[in-house]
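Just one protein chain is left out here, and the rest sit where they should.
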Amino acid sequence: MKVLYFAWLRERIGVGSEDVDPPETVATVGDLVAWLAAREARYAAAFEDISAIKVAVDQEQADFDAPITGVREVALFPPVTGG
Amino acid sequence: MKVLYFAWLRERIGVGSEDVDPPETVATVGDLVAWLAAREARYAAAFEDISAIKVAVDQEQADFDAPITGVREVALFPPVTGG
Amino acid sequence: MAVRVQEADFDIAAELDALGALDPDVGAVVSFTGLVRGSGITAMTLEHYPGMTEKALEAIEAEAMGRWPLQGATIIHRVGELAPGARIVLVAVASRHRGAAFEAAEFLMDYLKTRAPFWKKETAEDGTARWVDARETDTSAADRWANHKNAHSHR
Partner (left out) sequence: MAVRVQEADFDIAAELDALGALDPDVGAVVSFTGLVRGSGITAMTLEHYPGMTEKALEAIEAEAMGRWPLQGATIIHRVGELAPGARIVLVAVASRHRGAAFEAAEFLMDYLKTRAPFWKKETAEDGTARWVDARETDTSAADRWANHKNAHSHR
């Protein structure tokens, strides 16, 4: 599964995207974020305030409850500021 | 005093503007319209439906009660349709 | 005041660029362009009241500048005979934020439609010409600004 990070999330984590292979117990976006945060301090720091983070699953807006089984990509990013 | 007509009022009356010299008893725009209508059939026909006619006095929106003593120009026209 | 009444066409890009360049804090430029709708007509003739037209447009623009935090506003209205598809009118405003810009542009059009002395005459394909009737919806559109609160001026 591909995980993408944008804006200050990308900067804090240090990569724009990465391929990850979480265990089967990681069933939702929320589980994925917790699993990443437990791996390394830079993830824990980036995900400190989860209320400031938005989610897309396979390029569609989603939330932390969204299942990730079988999805190709999950994106995590701050609220959008275009326009 | 100059009186101006626009759009179908101009066409029905046959002139775009004219100089008139009404008697002193003609005190308001309404009086002026009645005085013109009494002069000639083409005015009476043009002013038949007074509710369809708008007024400007010295190039400012006004109504039929507006006094005309001392004014330079009175304009009579259908509701505007620009834009 | 950026108000013009003219027979000639206008250059939208130049007008919008000029508004954007008025102030480094312009963040939003909203424009309305009115076109001659072409179905069934061969020409549209615009008559106006020289002298009063400019005054009316300037008054409308001044009212918009007083109601919203605008950095600039432009109104250009054409007169004379126009072909189907031709531009009739441009209204454009510049502001810091989009809420004020959208509201002010719509206000300008609603007031222009009901207060500026222009009259349209359509020539149909069979050669007959008729004066366009005023629309009740234009009056109600203008009326809704009477008690309008500028709630979104920082949007």
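As written, the chain order gives the labels A, B and C, with residue 1 at the start of each chain.
Please note the rule applied: contacts are C-beta pairs under 8 Å (C-beta built on N, C-alpha and C of every residue); 3 or more make two chains touch, one makes a residue touch a chain.
Fair warning: this is a prediction, and the values are worked out from it, not measured in the lab.
In the full assembly, spell out which visible chains the left-out chain is touching.
Taking every chain of the complex into account, the missing one touches A, C.
For the chain left out of this view, which of C:5, C:46 or C:109 touches it?
C:109
Any idea which of A:35, A:64 or A:77 touches the chain not displayed?
A:77
Please identify which residue in C:5, C:30, C:46 or C:116 touches the non-displayed chain.
Candidates C:5, C:30, C:46 or C:116; residue touching the omitted chain: C:30.
For subunit A, enumerate the residues touching the unshown chain of the complex.
Contacting residues on subunit A, toward the hidden partner: 4, 6-8, 10, 56, 59-61, 75, 77-83.
Tell me, which residues in subunit C touch the chain that this view leaves out?
The list for subunit C reads 11-13, 16, 20-21, 24-39, 84-85, 87, 96, 98-99, 101-102, 105-106, 109-110, 137-138, 141, 152, 154-155.
In this section, only the chains that are shown with their structure count from here on.
So which chain ends up in the middle if you average the CA atoms?
If we average C-alpha coordinates per chain, C lands closest to the whole-structure average.
Can you give the whole-Å distance between the Cα centres of subunit A and subunit C?
About 47 Å, centre to centre.
Determine the centre-to-centre distance between subunit B and subunit C, using the mean Cα coordinates as centres, and give it in whole Å.
So the centroids are 27 Å from each other.
Counting only Cα atoms for the centres, state how far subunit A is from subunit B in Å.
The answer is 73 Å.
Can you list every residue of subunit B that touches 2 or more other chains, as numbers and ranges?
Correct list: empty.
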